[in-house]
Structures are given as structure tokens and as C-alpha cells.
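Here is chain A:
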Amino acid sequence: MPAYSYFPGCSLSGTSKEYGASTVEVCRALGIELTELEDWNCCGATSGHSASREVADALGARNVLLATDMGLDLVAPCAACYNRTKRAANVLAEGDAARKQRIAELLGRPVREPVRVLHLLEVFSHEEVAERLGGRAMQPLPVSKVAAYYGCLLVRPPKETGFDDPENPQTMDRLLRLCGLETCDWYFKNECCGASHSIPQSSVVLTLVDRIIRNARAAGAEWIVTACPLCQVNLDTRQQVALGEEPLPVLYITQVLGLALGLSPKSLGVPEQLMIPRVPAGAAGGGR
Partner candidate 1 sequence: MARIGVFVCHCGTNIAKNVDVSRVVAAVGRLPNVVHATEYKYMCSEPGQQMIRQAMEEHKLDRVVVAACSPHLHERTFRACASQAGLNPYLVEMCNIREQCSWCHKDPERATQRAYEQIAMTVAKAYYDQPLTQNRLPVERRALVIGGGIAGIQAALDIADAGHPVVLVERSPSIGGRMAQFDKTFPTLDCSACILTPKMVDVAAHPNITLRTYAEVEELNGFVGNFEAKIRLKARSVRLEECKGCGECWERCPAKRQNIPSEFDAGLSTRAAIYTPFPQAVPNVPVIDREHCLYFQTGKCGVCAKRCPVGCIDFEMQDEILTERFGAVVVATGFDVMDPRVYGEYGGGQYANVITGLEFERLMNASGPTGGHLVRPSDHKEPKTVVFVQCVGSRDQDKGHEYCSRVCCMYTAKHATLLKDKMPDAEAYVFYIDIRATGKNYEEFILRAQRDYGVRYLRGRVSRIYPEGDRLIVRGADSLAGEQIEVAADLVVLAAAAEPRAGAREVAQMLGIGQDKDGFFSEAHPKLRPVENLTAGIFIAGACQFIKDIPDAVASASAAAAKVAGLLAKDHLLSEAQVASVDPVACRGCLQCVRICPFSAIEETTWKDPIERIEKRVAQVNANVCMGCGTCAAACFSGAAQLAGFRDEQVFDEIATAVFVDAAAALAGESE
Partner candidate 2 sequence: MEAVQAQHEDKRPKIVAFLCNWCSYAGADLAGSGRMDYPANLRVIRVPCSGRVDPLFVLKALEQGADAVLVSGCHPGDCHYAKGNYYARRRLTALLELLEFTGVPPHKYRFEWVSASEGKEFAQVIREMVEALNAAEQKAAMAHV
């Protein structure tokens, strides 16, 4: 089974603990070996590249080089970490000499041809893993239709991340279908939710979140599923709910996979109330 070096990133040990926990649980269940990078640092996120390209390059490159020293391809579950880290790896792989030189200076170490940087979703799509997933008997889930939300940083800019079709990605949809779920055809799966502004510009963000939630609802989604802690927190906490309306739950792909694999909701950090089967009005046999 494949082995990777693992870069959890800051969110997974803080605001998105449950993503971290469920990632570890699911990978264990699927026999994916993750070795956490020793002494990894923050990728800098938006603040890093807003400061300068050098800061973004160097912060990202340090983690890539740690992984390279280990000789293991690097996997990041956070879309933002993935984006920044992959771009730093791209610079190490094919950037111009001056830029690489500057990284070496700032890090105080020589740079080298990097290992590959992958997002967790790409690991799950790995042939062996997908096979194993496909071969497992899946537990029924309390909902039948979900919306896969990819957000920005997995798919953009396509020339840097090279992740799936940037305008209509399917990687997560395929995984969800393996879990016996129907996925919606919807058109906001790659629209920005404004997560990087969640704190300073919360009012602006509300508008963006609102549009995404409404579109998912209109497409018949019972859950939104994401693979990014920034998206999850943002969509979850900035969701405005009309009187008498249930909020649309926003789960991590690892939580859904974990539930389908029969792992305990608790170990995946899934709130209890989500597991109570609900029968959609007027539909027979909706809750399985």
C-alpha cells in the first residue's frame, strides 16, 4: 500500500481538528501509510503570499524539502496547504535559478529536485486505494444526495495545481458515488466562498456563502462535502439560515468516507445529530 509523508497544516490541529482526526482514521482503515513531517511549518496561507512571493516560496519549500529528505511524496489534506506547497514544489522543479537561489538563501540549505505534492483526494484516487474502496461493502448513510464542493485552491490556477478539470472537477464526486451517494450536478462547486476573508470581511463573505448554499440546496443536496478546512469552517459558520430552515450540514470528505467504511462517528468528529436518519418530505425510502 502506498506510503506518504504527511503535512497536516495548522488548521487540522486547531479549528479543523475533526478533519485531521478523520483523515488519520480513514487512511488507517484503507492502509495508506502517513508519516507526519517532522517539525513542519505553516505554509503561510494567503498572508504569506500577500507579504511577498519570497515568503510564500520559502515557507512552502521548507516543507517540500523536509518531505524530499524523507523520500516520500507529500500529501496535504488542506486545500490551501496543498496549493501553496505544490506551487513551491513547482518552483523547485522548474522555477528559474534566481528564485531557487533565493529560497536556498532564506532556508539556509541547498534546494533539490522535489518529491511530488498531492492532495488527499488524489491519494484516494490512487488506483490501489480506489480499488480497495470499490471492493468494500459500504455502510448506508443517512442521506442520499450530496454536493461535492471543491472551492478554489484545489483547482486553481490550473497550470500550477493541475488538479482535475478546473471548471467541472469530478474527483470527489467519484469517491462519494463509491460511498453509495448521489452527487448533484451543480454549478458552484468551484466558486469562491471567501474563506480568506472570513475574519476581516465577514459581511462580504456572507454574500458568497449564501449563494453557494442556495445553489446546493436548489440542486437537492442534503449535505455539502468539502476537502478544505477553510471552506468547511467558512460554509459552516457563515451560513445564514432562514427561520424554520435546517442548516445545510457541511462535512469533510474523510468524514463521509469514514462513515461509509463503518468507522464510528465520534472518531471522525461527526456531530451526533447528523447520524439520525431523516426522511425527505414526500420521498419514499430516502433514508436508507
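Just so it is clear, a residue touches a chain if its C-beta (ideal position, glycine included) is under 8 Å from a C-beta of that chain, and two chains touch if they have at least 3 such contacts; residues count from 1.
Behind the choice of candidates: all candidates are chains of the complex that A comes from, given by their letters.
Not measured: the values here are computed from a predicted model.
A.B. asks: Quick check: counting C-beta contacts as defined, which of 1 or 2 touches chain A in this complex?
C.D. replies: Only one option touches chain A, namely 1.
A.B. asks: Can you list the residues on chain A that touch candidate 1 in the complex?
C.D. replies: It comes out as residues 165-168, 187, 218.
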